[in-house]
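The complex is shown incomplete by one protein chain, all other protein chains being positioned as in the whole.
What follows is subunit A.
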Amino acid sequence: MSESTAVTIDWAGLAPLVIVFAAAFVGLLAEATVPKSRRLPVQVALAVAALAAAFVAVVLNADKSGTVFALDGVAIGSVVIDGPGLFLQGTIAILSIVAVLLLAERRTVRGGDFVAEAAVVADSAADLEQRREDGATEIFPLTLFAVTGMMMFVTSGDLLTMFVALEMLSLPLYLLCGLAKRRRLISQEAALKYFLLGAFASAFYVYGMAMLYGFAGTVDLAGINAAGVGSGQPRMFLYIGVAMIAVALLFKAAAVPFHMWTPDVYTGAPTPVTALMAACVKVAAFGGLLRVFNVGLSSSAWDWHLILTVIAVATMIGGAIFAVTQRNIKRLLAYSSIANAGYLLIGVIALGDAVGQTMFYLAAYGFTVIAAFAVVSLVRDGDEEATHLARWAGLGKKSPGTAVVFTILMLALAGLPFTSGFTAKFSLFAAALQADELGLVIVGVVSSAILAFPYLRVVVLLWLNEPAPDAPTVNLPSPMAGTVVAAGVAATLILGVAPGFLLDIVDQASTFLNT
């Protein structure tokens, strides 16, 4: 068997992953070779260039459909090139560019919002010393590794590859969460919590994978799907496997009751990292969910439909209700991201009918939420972010520009017309109705109504309340954060007013390759 083995690799299809992965290594080398003063521009330029090149590679692959690897002419489905995979890769690349720019922000906090060593005991002498230094630039290679993991996650065709991708995107993120320069202890706590719970969830994944292998005799998603119809093994393996895999993926997607890490980690992590998680990781997690359920588990849909529906309802209602009483803007956005996970779950449950609309929602939500976190990072009390909402009162009088931008973003999250929030929700719910998910859509609308309250309360706070005498200052955005906010708001408005072009794209890219 061994002599005749010939592996063919579709390098062009693999290019997006290779480019970002290679750039991450080059970035690590740069840490060692480039003088400290020049590292930041080099790292930022490298990261942005790599992500842009990856995006170009994705676009060049646009019409492609197939597997990257083949053995003796037989396709091996470990990495799959198809419409949804490419679209999500492209979305991750673009959103990552925006997130990288936010990571590169150096004006709001002198030297950047990051320390070099996460593990130094908080507030010790060494910690105080490293806080005085300019921010670490290792965050850029770390981010690129995570992004590689995300892009692999949405294109992996078997559970094993997917697991590697999952760990690849998670590990750098655990580290990034602990690098905040201010409020070190909370940051370290966030990193630890995320790591422990993430490891816990990964264990579920591995166990579920083992169960499914036991059931289907393969980890290939298409193979599992085929086995769902005709396997002779006890179906118990299938059910436990589905449940375990679902738990792990829903953990990453932050669905109730696997959501509890989200508010703590979102609050503790440095805000640019939170933005990266809320936008890009969300895309990756739902990309994985879409693929697993559409490609691997659609034949057993009847079995998991009820429990996933229950989880979606709990997530939508829970996220919205939790958000209502939040007083911290980052926690509010965290719970809103949980509720949004619920809406996206509708798209997963609706399977093939809603793949395109779910992807549109992911892109629209990603831009809005990244811009929202960028604004959060700009409103500061001295050195620290003013995350308590009471401090935002009357911002419209002091900094009308920032307040207008944040108002637009809040309205978008609330789903008002002429923003991407409306078009995304509308198309997703419409698609779900096509798939006969009326009940879920009703819950989604009710949840949106509840969730509109905290968003609009922020708007009221911004415009109708008197500012406190020691109200937080708004740092005039540097080119970096300014670009992020501008890009996010522009995308929010464009996708709200003229969403047609992107809807056309997702429409064409909504078919998974069932290898």
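One rule holds for everything that comes next: a residue touches a chain if its C-beta (ideal position, glycine included) is under 8 Å from a C-beta of that chain, and two chains touch if they have at least 3 such contacts; residues count from 1.
We adopt the following convention: contacts and distances are computed from a predicted model.
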Missing subunit (named according to UniProt) among the choices "Phosphoribosylformylglycinamidine synthase subunit PurQ", "Na(+)/H(+) antiporter subunit F", "Rod shape-determining protein MreD" or "NADH dehydrogenase subunit L": "NADH dehydrogenase subunit L"
Chain not shown: contacting residue from A:M244, A:L290, A:L395 or A:L513: A:M244
Contact residue for the chain not shown (choose from A:A53, A:A70, A:A226 or A:I321): A:I321
Contact partner of the left-out chain, one of A:F69, A:W304, A:F360 or A:F429: A:W304
Full-complex contact with the absent chain, from A:K64, A:R131 or A:K193: A:K193
Touching residues (missing chain, whole complex) on subunit A: 192-193, 196-197, 200-201, 204, 235, 239-240, 242-244, 246-247, 250-251, 257-258, 260-261, 263-264, 302-304, 306-307, 310-311, 318, 321-325, 450, 453
